[in-house]
Each structure stands twice: as C-alpha cells, then as structure tokens.
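The other protein chains are all here in position, but one chain of the complex has been omitted.
So that you can tell them apart, the chains are marked A and B in the order they are listed, and the count of residues begins at 1 in each.
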Amino acid sequence: MIRVQARIEQSTLMKIASPLLAIFLTLIFGSVLFSAIGKDPLQAMQVLLIAPLSDMYNIGEMFVKMGPLLLCAVGLSLCYRANLWNIGAEGQLLMGALGGSTAALAFIDSSSVLALPITLICGVVSGMLWAAIPTYLKLKFNSNLILTTIMFNYIALYLLLWAVHGPLRDPEGYGFPESALFSDITTLPILFDEGRIHLGVIFAIFAAIGAWVLLNKSHIGFQIRVFGEDEPAARYAGFNGKKISWIVMLFAGALAGLAGVAEVTGPIGQLIPSVSPGYGYSAIIVAYLGRLHPLGALLSATFMAVLYMGGDLAQIEIGVPTAVVGMFQGVLLFFLLACDFFIRYRVSFITNNNPIQE
Amino acid sequence: MTISSDHTDYRIELRNITKQYPGCLANDAINLSLQPGEIHALLGENGAGKSTLVKTIYGVVSPDKGELLWDGDIVQIKSPSDARDLGIGMVFQHFSLFETLTVTENIELCLSKKQLSSIDNLADKITELSKIYGLDVDPSRYIHSLSIGERQRVEILRCLVQSVKLLILDEPTSVLTPQEVSSLFVVLKKLSNEGCSILFISHKLHEVTEICQKATILRGGKVISTCSPQDESPSSIAKMMVGDLADQDAGYSKKEGQQIILEAKDFTLPTKQPFGTSLKQVNFSLKAGEILGIAGVAGNGQDELMAAISGEDGRSVDNMLFLNQQDIGAFDAGERRKLGMANVPEERLGRGAVPEMTLSENTLLTQSKDFVSNGMVNWKKVQTYAQSLIKDYKVKCHGEFSEAKSLSGGNLQKFIMGREIGQNPIVLICAHPTWGVDVGAALSIHQSLLELRDKGAAILLVSEDIDELFLLADRIGSICDGYLSPIVKTDETDIEQIGLWMAGSFISDSQETVL
Partner (left out) sequence: MDAELLSQVLFAAIKTGTPLLLIALGEVICEKSGVLNLGQEGMMLMGAVVGFLAAYSSGSVGLGVIGAIIIGMFMSLIFAFLVLHLGANQVATGLALTIFGTGLSAFVGSGVVGQTVQGFQPLIIPVLSDIPFIGHILFTHDLLVYLSFVLAALVSYVATKTRIGLIIKAVGENPHAANAIGIKVLRVRYCAVMFGGAMAGLSGAYMSLVYTPMWIENMTSGRGWIALALVVFASWRVGRIMLGAYLFGLASIMHLVLQGMGWNISPNLLAMLPYVATVVVMVIISADHFKEKLLAPRSLGKPFDPRQMA
C-alpha cells in the first residue's frame, strides 16, 4: 500500500534532484515518442543532445542561444521569486531589439565610440519601458500582470512587424521586411576568432552572478523573497511592496531588452521579423528548471540552448519538425512540476506489519 | 467484524479510535460513549486530539484503527453525508458556511436530494424550526451579512433540519458573548430533553460544570479520565487536562500607566475587504507601562484596527493616529516600526513568520537594523542572534535552520514574541497571543508581556479570550461593529459589563446615525 505524507520540512535533496529527474523522464518520453513515429530513439537523442556539443562551431552556436535565454530567465527568476507573474520577457526582448535597432540605424554612418553603448542603452531602456507599463497598470489599477504582459507581447510583436515593414525597412532591400545591416561600429565584438560568441554572452553570465548576489546576500533580495513567498508577512514586516515590484520588473525588463538588442547587434546584425524563436517564453521554463535560482538558470539555460540546437539539427538530419523543441519544453515543465510534489510530500510503501495498519 | 455491543442503550460508542498524523499521534485508542439525551463534554488542551476525534465521528477524518457503534451496531462513516444520514450533525469551530450564499442555500447544500424532496419549502421549514428553538434567523439573508452569533444559529439549524440525534459542537462558546452563551445553553438543554445527545467541546471549565452530565478528558491523544463534572472542581479538571504543568496563571498585579504613547482620535476607516468591518470613530490612548486590553467577538473590526495601527493597511490617514504626539497616519508599516512599534499578529504562520523560511531568516524579517550594512546582510550575525532568541525564549526546535512551519504553534509564538520584544519596542501591539497555544507556552508568553510592560512599554492587547484579558490588562474596552467602547480600569469592571459591550450595548443611536 502506498502512503503519502506531508513532510514537516521541505526536502533539500528533492529540490536539486527534481529537475534532473524531470529531464530524465522527458528523455524517456522523447524516446517513446520517437519510436512511435518510427525514428530510432537513440539516434534522435544523439542528434538532439550530443550533436550540438560535438564541435567548436556548434558549441559556439549553443552559447549564442544560451545568452538571450539566460538573460531573460535571470530576470524572470527574480520576478517569480517575488511572485510577480511576468510572462512578458518575449515582448520586452522584442522591444529591446526594436529600440536598439532604431538607435543602430541612426548610427549607421557614425564612427563614434559611444554608438555601441548608446545602442545597447536604447535596447535596455526599451525593454524596461515595456516592463514598466504593465507594472504601472498593476500597481495603479490592479490589473492582472499575467494577462497584461501577454497582451504586451502581442503588441510588441506587431510593433516590430510594423517597423520592419515600414519606417525601419531597408530602402535598398527590394521590399523585404528587413532593416539595413548595421555598421560595424554598432555591432557587438566577437570574442573568439571562430564562431559567433559575442559580448552579450558575457553580459548574461555577469547578470546571473549579479542576480545571485542580489537575491542571497542583500537585504533587498531578502525582501524580494519574503514578498514572493508570503506577502502578508512582507506587509507585516513593513517592506515596501511597490518598490520591490518596480525593482524586480525593471530589472527583468532591462535584461530582456539587453537580450533583444544583443541579438540584433550580435549574431543577426540587422532587424528582422523573426528576432526571437520564442526565447522569452522558453525562458519561463529555463527559470523554473533552474529552480528560480540565478545560478541554476545558468545550467538550465545551457541545457535549453542545447535543446534548441538539437531541434535545428534534428530537422536537418532526421526530418523531425523543430516544433518538437516546444513540445519537449512543455513536457519538461510538466514533469518538473510533478516531481516537485516530492519536495513537500514523502511517499512510502507500507508493509502489512506496520502497527498502524492492521 | 459483527460483534454486537453489550451496551445497546448507547447512542454512540467509540472503541479504540486511533489516528496518526505525520509526527503526531492525534488519537490513541480512544473510547467514548454517549447515551440519548446526554450532554457530554470533551475536554483537553489545544492539540489534545479533540477536533480530530469529532471529525472522525462526522466522517471528515477516517481513523487508522478502531470502530464506531451507532445505536449498538458497528457502522462505517466514510463521509459527512454518511454521518448525516445516521442523524449526526456538527457545528464547526470555524464555521463551514459560504458567505456569498443565502441561509437557505447553505442549508440546502447539506441536504441530500432525498431529504430535500421530503421538504416542501425549505425556507418555511427553517423559519418554523427557528421559531421552535428560538434561533432567530431570516432564511433569505446572505451569510456575510450575519453576525458570528447568527452564523452559529445557521449551523445549528442546518443540523436540526435533518432531525439530528447526535449534535457535535466544536468550541461553540469561544466566539460568543457571555449573553449569547446563555441562550445557546437554553437551546442545548431543550435538545437534550428531546433525546438528542450532545457532544460539546470546550476548554472553559465553568461552562462544562454548568450543563454537562459527563466529561471525557483528553491529553496527548489519550483519554485521561471520564468523570461527572458536577463532582469535580474546576481546578481538579484543569489538573487532569494539563497534567503536571498545572501552574495556572496566578493573578497578576495591575499597573497604572504613565504618559500617553499611542493615541487614536476619532479614527475612522472604511473597510478594504468585502464583508470586512469599517472602523468608526475609534478613540483610545495607550500609556507607557500599561496593557490595554480590547475584547470583542471575532470579526468586529479587530483585524482592521490592528492593520490600521501597524500600518499594514497601507492607506494613509490624517490627524487620527499619533505616536508620541507625532501624526503617524501617513507612515507605512516599515516607518512605524522604525519609530519603535512592534507587532505580534494573530496569524503566526503566514504573517508573523514565513512558513518555509528558516528561523534565522524569520529573525531578519523584522529585525534588520543590526544586521544590514550597505544593503548587504551579515548572515553570520543573524544566525548568532537567532540562536540566542531560541535559547532565551526556550523555543523548542532543531536550531536556527529549522523552517518556521516545523515548529508547534506555541513555540513559534514564543519565537515571534521574543523577536518583537528584542527590538525594545515602545509600543507593542499584540493579537490573540495565546490562541491555540498549550498552557506552558501561554504562561511564558503572559510573563514576557508583563515583563515588557514593567520595563515601560505600552502594550495593546486584542483578544477574544475574556478571561485572559481580565488576567493581563490594566485597562479594558471592547470593540463591536467597528466601534470601540469606553476604556475602563479592569479592576473597576466585571465580565458581565464587558460582555454587554461586546454585544454593542455602548453604541448609542446618535453614534450610529453619524455614519
């Protein structure tokens, strides 16, 4: 007989083991799925997870994908820690890309050393602005943050589409919905000779470390955690909820905006309609898989980047649609949420000689 | 499993009922029996297993072991509807009513389709029953518009609608004014005369001796004794309830306060919560070196008053609240804390302490000035201080890394009390400090409060436990429907007077027409 008991304290072991278990279960699910559609599961797994790490070029590409995922996920981790359901990283990223592109196009003939910093700042500020509006609406009018941030994702997408079809379209681009290529002065420096690893990746890693220090060592970080775990206690302690909301949301918006501007000034080099393959949404999974812990996000962003790379390779090599990545992400989050049950509950098998049973 | 009983005259008989919860044996081989028409008290401290036992009878909790006999036959009660089919009714401590539904709808939800079809018009039936038993309630009203006493009547009526043979009441008197208690007892005696058995949970001994024929005393999940309350004295029963720890609070000396520290002048604030209570022209002045007690039935504005004083309410007010003559109405809770205000809230877990944070982290919750420099936390120092709190206030736990939720209510309360007192507050506001706490912890909490008072702090104490207020408070008043009564010296009043105030006798017509 199975017996489920609430634990008196949360299990620290399960907190760490749960994401690993969830990944493992997702892989099993994937293998079953691939077998079902007539693909060799071992080969599929090899393409999805091993091939992306097989050579330096692929590893570089993996880092290029990890950057924006990590930036968004670090911001979201802080938001979710504060119990602010910001689903708007995607829109904030797109606005960062749009704002940064506007600046970069203005600097297209410039040779100022300030051009790149200003471009980056424009991206960051655009992202912050896009996070600020829903935050203001929530604090001032109590509107539901989840729904407003989602709506702002759609609005940002159409703004971006409007811009690339209209004002920012390259006049010499034969009518394609793309901006002109940015000049070198507003392009992020490449770190290694080979591949496309750019400065944005370093930003992301620093952001994760900085967020970790903020959350675990600073008083404001403590306030964020209390606010998220137990709002009545935060109010009781006299923490300023509005200040915390603003800090966290603007921080997340800034990081997502940075991710966006780093994409257009880094690997892409111009503004295009498909700036983001859903990084902002995937970052939700990355944040969760990393236990809403900035350093955990570092590991989970790496994993997710591998999965993205694998998805691309899988389409080319074994003819599986890239959509498989999105599905895996959903399954992964399901398994994670299910495994988290064991953080709070102990499941034991009871034999008949237990005195309570009889 | 078909053992017939020798005592077929029992309405209900429990044999060896055992229930294990994680980390606690709530009921350990409990035997209990009631005859028809018997009023039986179930006594015990908080955590003795009373609630678990009655929920077992009502089918909410399923026992791990043991059997239950109804009119001499073994029965399985798997759900409350099974219990109701047998004729068992229960009045819960925290009422199981739905505020956004009407009285009739609430009662309808408890009836099976069969029962419902046998009643022509439920509202008429409710009116009829309420006349017979003197339980005056309008069936078409919404629960949220009813007072606590009226809600209890709805719960009792809900049991009566289905011809009840055993009525269980879980601490029915703790939410009532003394006068309401008397009228409840009239109803219970009438039911008992009609042959309905009544199982009555309480921890107020004088009530038990007043109406119960028998009493079963639980301690630590076990039956300690079964007795006839009339043959016992309250102190002998108290000894049985708490065991060796029976050092009841002695009477404490009363003190005269000095200069006024905290003052409310015509404090008026509309409620933020649906079905909350608005505060209406509340006036009091709290002096250094005194405990000011505020009595009242739950839901009469206590929560709103505490939130308004502590600043948790979040709205700023003008010229209504003063700390040392300074208008603090515009200050938020954090700023008021910095001025020397500390707060022990009613909900320990989830407000006074974050359940899934450690005791160190919970120390930092309200005690930050010594541990934060340049915005960074010195966790080592916090841990050391948490250790000293645990030691000084005898908090039973594994250490400063224990999560708050792993502590018992009493130990967590001692921790919170210690943390708040450790800030050397000039004002401490404190709600229901010993609610749900065992006698030993209650005693030490009382002593901590008195020590703080004697050091010169001003203490505002809100409690539903009128005995506790008379024990601790130097001056006392009562809150009703958001109005605060006059404040008088505890020595110069009596429970009868405060009871009338709890029911709102001080609210004059002129006051009501103002708002």
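Points to keep in mind about this one:
The rule we apply is simple: a contact is a pair of C-beta atoms (placed from the backbone, for glycine too) under 8 Å apart; a residue touches a chain by one contact, two chains touch by 3 or more.
Bear in mind that the values here come from a model prediction, so they are computed numbers and not experimental data.
If you put the hidden chain back, the residue from B:F92, B:F200 or B:F284 that touches it is B:F92. Within the whole complex, the absent chain has one touching residue among A:I16, A:L114, A:L147 or A:V213, and that is A:L147. Contact with the undisplayed chain is limited, among A:A17, A:M45, A:L137 or A:I205, to A:L137.
Taking the complete complex into account, B:K272 is the one of B:K131, B:K190, B:H206 or B:K272 that touches the chain left out.
Although one chain is not displayed, chain A still touches it through residues 4, 6, 85, 87, 137, 141-144, 146-148, 150-152, 154-155, 158-159, 161-162, 165-166, 281, 284-285, 288, 321, 323-331, 333-334, 337-338, 340-341, 344-345. Counting over the whole complex, chain B has residues 21, 26, 51-52, 59-61, 79-81, 83-84, 92, 94-101, 105, 108-110, 113, 272-274 touching the chain that is not drawn.
As a convention for this text, only the chains that are shown with their structure count from here on.
Remark: chain A and chain B have CA centroids separated by 46 Å (rounded to whole angstrom). Taken together, the chain A residues at the contact with chain B in this complex read 5-10, 217-220, 222, 225-226, 229-230, 232-233, 235-240, 356-358. Residues 18, 20, 22-23, 64-65, 310-312, 314, 332-337, 343, 345, 347, 350-357, 361, 364-366, 368, 372, 375-377, 379, 402-403, 405-406 of chain B are the ones that touch chain A when the two sit in their complex.
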